[in-house]
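Sharing a structure with you now.
Not every chain is included here, but those present sit where they belong.
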Amino acid sequence: MSIINLEFALEQFPEVLKGVPATLAIAVVAMIFGLIFGILISLCRIYKIPVLNRFFIVYISFIRGTPLLVQLYVFFYGVPVLLDFLNEQIGTNFDAAQISPLIYAFIAYTLNTSAYQAEIFRSSINAVSAGQMEAAQSVGMTTAQGLRRIILPQAFVVALPNLGNTFIGLIKATSLAFAVKVVEIMAIAKIIANDGYRFLEMYLVASLIYWVISWVFELFFAWAENKLGRHEERIEGNAA
Amino acid sequence: MIKLKNINKKFNKNHVLKGIDLDVEKGDVLVIVGPSGSGKTTLLRCINYLERPDEGSISIEGFTVEGKYPSKRDVLELRRKTAMVFQNYNLFKNKTVLENVMEGLIVAKKMPKKEAREISASLLEKVGLAEKVDEFPSQLSGGQQQRVGIARALALNPSVILFDEPTSALDPEMVGEVLAIIKQIANEGITMVVVTHEIDFAREVANRVVFMDGGHIIEQGTPEEVLIHPKHERTQRFLKRLVKEPDYAI
Amino acid sequence: MASGLAGWADLFIKVLDKLPLTLLMLGLSLFFSIILGVFVAIVRIQKQPVLYQLATFYLSFTRCTPLLVQLFLVYFGLPQLLLAFNIDINSWDRLVFLVIAFSFHTAAYLSEVFRSAYLAVGRDQLEAAYSVGMSYPQALFRIILPQAFVISLPNLGNNIIELLKDTSLAFTIGIIDIMGQVRIILGNNHGMGMFQIYVVISLVYWGTCILIESAIGFLENIFKKGRVSISRQ
Amino acid sequence: AGNEADDGKKVIKVAISDEVNPPFLYADENNEPIGYDMDYMKEIEKKLPDYKFEYIWGEEESNLVGVDTGKYDFAINWFFKNPERQEKFLYPEHEFGYSLTSLVTKKDRDDIKTLDDMVGKKFPPVSPSGGLRAILNAYNDQHPDNPLTLESMDSPSNAENLKMVDKGKADAMFINVTTFNEIQKELDLDLKVAGIISKEPIYAVYSKENKELAQKIDQATVELTEDGTLSKLAEKWFGVDFFQDLDYINEKGFNFEE
């Protein structure tokens, strides 16, 4: 008997595909908001904005330092307790059971990835030469304008490979959301696998799906890197 | 027009500007000459607060900014009165030649794109770059980049233009063009401060010359006074090399 | 389970007891993944024909499939594969399989970190190195990588911390690390005291993370020499 | 697998699961496995002096994959049998113990006795893996028109789930009686076992290649059952000999009703 029953795996493909929307929703929502927060946080750190700089150092440390699972639990178990408390104290009538687990996932994943993206942007913004900002200011731009029009577009090119890492990491990390009842690719795979202990088959199916999704995004990131980086005379290999 | 009072600037322990006072009249072309490392670039950068002086005040058209920690709004206003040509060009790497020139017009001056494009294209033609408008800075030769920098500053049409060695990468032909342009806009009443080490160029373009050394202004006056009949011994020594070898001069 | 201060302390001691093992896995995996990561990055930057395709495929596979699956492949699949060639590695320590899997996994991510940092170092630096007669490897190690290293540090931090947390997968193949310890305790309690246990494990991870962050910050300070940030103003 | 130990015994790698389940299987202070399963293994070891058992902790899924690929010889925890699984793995003929599954409700409820009563009612989240899930799935397969509503979640906490039932956020929890009793000792919730659903035989799980070993152990298991050793172990760990029939067990107080 062969270890992997391919026929079984093929049969289950459509079922597992049903998890794709949840995976994509969490990854894309978290990525987009994470991008925005990440940039803002990195700027607070680069410009050493008094209180915020300290705050975000701790924030980044905390978010990166504790397991994502724990962060999910904090919202999943914490919010209902908080709502119950509110209901008692000020007589509101929130029903925690009505909140879709997806919402907890959105919040937790966004907060989580923001911390990582803040570090990505801190490094890529610092890689842009200071002269670029001076030039922007010399033509009368405000710092904000200079950041938006000159610095960030250049920093983005540097950041892209790392953003790719983060996004693909995010896609795979959505499987953790099963711990708060979000049923995505890996969750479905596990549920099916349990019946006949066909873990290998189902992991194969899940991996393929993850791979295809991520691969599409890999292509996208590579394309974007080329497109956005066209202005640069890039240091290439050792040719000449 | 421009009034600098007691400008002091230190980099750590290196005291680079030691109480500079300077007045420039409207429409003046003030040339600053001096040995390498004497603080010319630093002084220029202080005028639009790219470098914050430790002490002193700067006024342009009666608008004064003072001290090391002025408000952002004041600094922005000061900068909008000036434009700058950098010693190392500092073009926007992610923008084409044309966009480099348009950028300030669109963003800081809120000019409509079409108008900005026309102004920029015509200036780029003036400096001989009509063919290069769609290239990125990384694809240009040194002199071409410098000319983009000049066009970028001119396009803004500010009250004051600060030039940091604007002809260092230019051949004699091009130097002639730039000279003509500077003279022309001086006639339009724009004030210019030019740092240069090309004494020939200085003589032709300046109506006032300042000689700096070691963070001090040593001598100032007309080009004649400073560059041909310098009074101060340091200035004489600085200019000596050119005078000493007359057989090569034309 | 015991509650109160003694309970907490007991829990901490049990978890901390496994910290050295976690750090060992982290250190070994990191070491190998940096070497492999630099190599893959350079292959991809240079776009050398066959190697490039290989590296890109490797990158895609390791980044895009779950780490757990890779761990299974190495731990369960590799011995079977080798057995076909009459090589029996089933008796190897589980730690070895773990380090292999994690090194391959993390190296993929690190290679992108290094690649982006390498590309952020201006081409002029490489040309300058060539002009004084350096070969490519010399230029790489003396000029380019030191500069790329600073740029990559924050991203390196991200990935080291991810790796730290990934080590918790060790328990799936029976290595009792700090997370494994916690799961055993949780199992013994039928999931009671979950809150307390997760507080403890979070604190232990966070503490380790702070150590890593301090090290990264320290390196950033040392290596940033000669660099000017846009926030100079 | 299958190395020689120093003393010439054949080493058997046994995967034990972290989804531990006292008193079947759990860990002592030094993370050594103990419980009914381990005592059973010790008895087996006495019967089969040619083998030396080596225990390896791991996640349940990983353990099964390991058995599947031949990394481990067999896995022990409290695996239930079903036809799909039998296709994949080798189950011995004879069980070595039982697990009693039950529905737990609030003490004042009488409307829930069997799984049929749970149609249209709410369970707390169920783990995707494990034998309990398999029983529920099987029920749904047999009643495609009136299925149970199941909500899945990765490693749910039994204690949290019972609390949900206690607070009225779920109607009943499907849980092992022993597990419930252990938790109830600690939490003392307002809950009771409303009905025993099944007495599930439990097995060790072997890879299909391991016929010989499975047979030998199976043989030993039969002997241990017949000479009453396992009954004694059951008394020791569960307070009741679950080799007897359900009525006897209920009488003996497996049910936590007072």
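All chains are identified by letter, namely A, B, C and D, in their written order; residue positions are counted from 1 within each chain.
Everything that follows uses one rule, which is that a contact is a pair of C-beta atoms (placed from the backbone, for glycine too) under 8 Å apart; a residue touches a chain by one contact, two chains touch by 3 or more.
Since the structure is predicted, the reported quantities are computational estimates derived from the model, not experimental observations.
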| item | value |
| --- | --- |
| Protein chain multiplicities, whole structure file | A x1, B x2, C x1, D x1 |
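By our rule, only the chains that are shown with their structure count from here on.
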| item | value |
| --- | --- |
| Touching both chain A and chain B (chains) | none |
| Chain of greatest Cα-centre distance to chain C | B |
| Innermost chain, taking as reference the mean of every protein Cα atom displayed | A |
| Between chain C and chain A, distance of the C-alpha-averaged centres to the nearest whole Å | 18 |
| Chain C-chain D separation of Cα centroids, rounded to whole Å | 37 |
| Inter-centroid spacing, chain C versus chain B (mean Cα positions, whole Å) | 50 |
| Residue list for chain C, restricted to those that touch at least two other chains | 72, 233 |
| Junction residues of chain B - those touching two or more other chains | 50 |
| Touching pairs among all chains present in the structure | A-B, A-C, A-D, C-D |
| Contact set on chain B toward chain A in their complex | 48, 50, 72, 76, 79-80, 82-84, 86, 88, 90-96, 103-104, 107-109, 136-139, 152-153, 156, 158 |
| For the chain A and chain B complex, residues of the former touching the latter | 131-132, 134-143, 145, 149-150, 153-154, 157, 230-233 |
| Chain A partner contacts - residues on chain D that touch it in the complex | 61, 64-65, 68-69, 82, 84-85, 87-89, 125, 128-130, 133-134, 137, 151-155, 160, 169, 205, 208 |
